[in-house]
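Here the complex is missing one protein chain, while the rest keep their positions.
In this document, chain identifiers A and B correspond to the written order of the chains, with residue numbering beginning at 1 in each.
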Amino acid sequence: MSAIFPMRSESPGRNFVPQVLTANSLREGHVVFLDALAGWSSCLRDALVARDEAAVQGLTIVLENGASAVVEPYLVAVLRQADGSWRPAAMRERRRVQGPSIGSEKSAVCWSGRAA
Amino acid sequence: MQLIHDGRFIRDEWTRTTVERTLSRGSESGVEIEADIQMDELCHLAQHAALLVIRFPSATDGRGFSLARALRDAGFRGELRASGPLIADQYDFLLRSGFDSVEIPEALALRQSEGYWHSAMRGLGRTYQARGADRTTTA
Partner (left out) sequence: MYRYDEFDDKFVRERVAQFRGQVQRRLDGLLTEEEFKPLRLMNGLYLQLHAYMIRVAIPYGVLSARQMRALANIADRFDRGYGHFTTRQNIQFNWPKLVDVPDLLDALADVEMHAIQTSGNCIRNITSDPLAGVAADEIEDPRPTAELLRQWSSLHPEFSYLPRKFKIAVTGSSTDRAAVYFHDVGLRIVRSDSGTVGYQVIVGGGQGRTPVIGVILREFLPKGELLGYLEALMRVYNLHGRRDNKYKARIKILVKALGVDAFRSQVDAAYAAAPRHSGEFERAELARITTHFEMPKLSVFDDEHRAGPATGVLDVRFQRWSNHNTSAHKVDGYCAVTVTLKRIGGEPGDASSSAMRTLATMADEYSQSELRVTHEQNIVLPYVAECRLYALWRELQSAGLGDGNHGLITDIIACPGLDYCALATARAIPVAQAIATRFAEPQEQEDIGSLSVKISGCINACGHHHVGHIGILGLEKAGQEYYQITLGGDATETAAIGERAGPGFSATEIVPAIERVVGQYRQQRNRDESFLETYRRVGIKPFKESLYATDT
């Protein structure tokens, strides 16, 4: 499946913050992100990052049409880190990606592979 | 709108008149009411109507259930119809609240087929509220 989001040459507005589309797996409930092939991955590093308004529009279309494999999709603002990786801007979203900070879940689990 | 009665999709014998919110079937008259109607106005309308259509603005707005029960408590013996985006999983509650029929948007009826409404009717025969000998059951 080819990439479905249009490429644009203008740079985004000054206040634009890149976004990813996140949701929870319908069948299993874990956190997932829309990836570049329009599938759903458990890892943030696979997430398609919308770096301009047009790309965000593309994500919004997926969100509104509802993807059957997931529930409650929404957009999350992300910021680029020094090492090139992306991290959610909001504390709550970071916690959601990392998993619980306590107990046996403590070590952040990032399941590899695709969600169903 | 698709009308459901006794777990079956049926044709509506009532027609809307030119007067807003009124229906007729032969010489009988019916009235459509909103969920926020006041009790005394409701009782007034109930006196002359053979059919009361109670609108549910959404599936989660449960006021219609109380309106139906209040009407039955007050002795209303006419037809009670629930109208709105209701799903088959609510059919049991609707029947036990005193409704005779349910009217849903066509688009919803395509997904909530007659089979679902029918099996929803047979489904939950057992209810705690119906247990008491002197409690009114309104199915």
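Definition applied: contacts are C-beta pairs under 8 Å (C-beta built on N, C-alpha and C of every residue); 3 or more make two chains touch, one makes a residue touch a chain.
All values reported here derive from a predicted model rather than from experimental measurement.
Of the listed positions B:7, B:62, B:78 or B:105, the one in contact with the omitted chain in the full complex is B:62.
In the full complex, the hidden chain is touched by chain B at residues 59-63, 65-67, 69-70, 73-74, 87, 89, 92-97, 111, 123-124, 126-129, 131-136. Contacts to the hidden chain, counted on chain A, fall at residues 24, 26-31, 66, 68, 71-72, 90-92, 95-96, 99-105.
What we mean here is this: only the chains that are shown with their structure count from here on.
Between chain A and chain B the centroid-to-centroid distance comes to 44 Å (mean Cα coordinates, whole Å).
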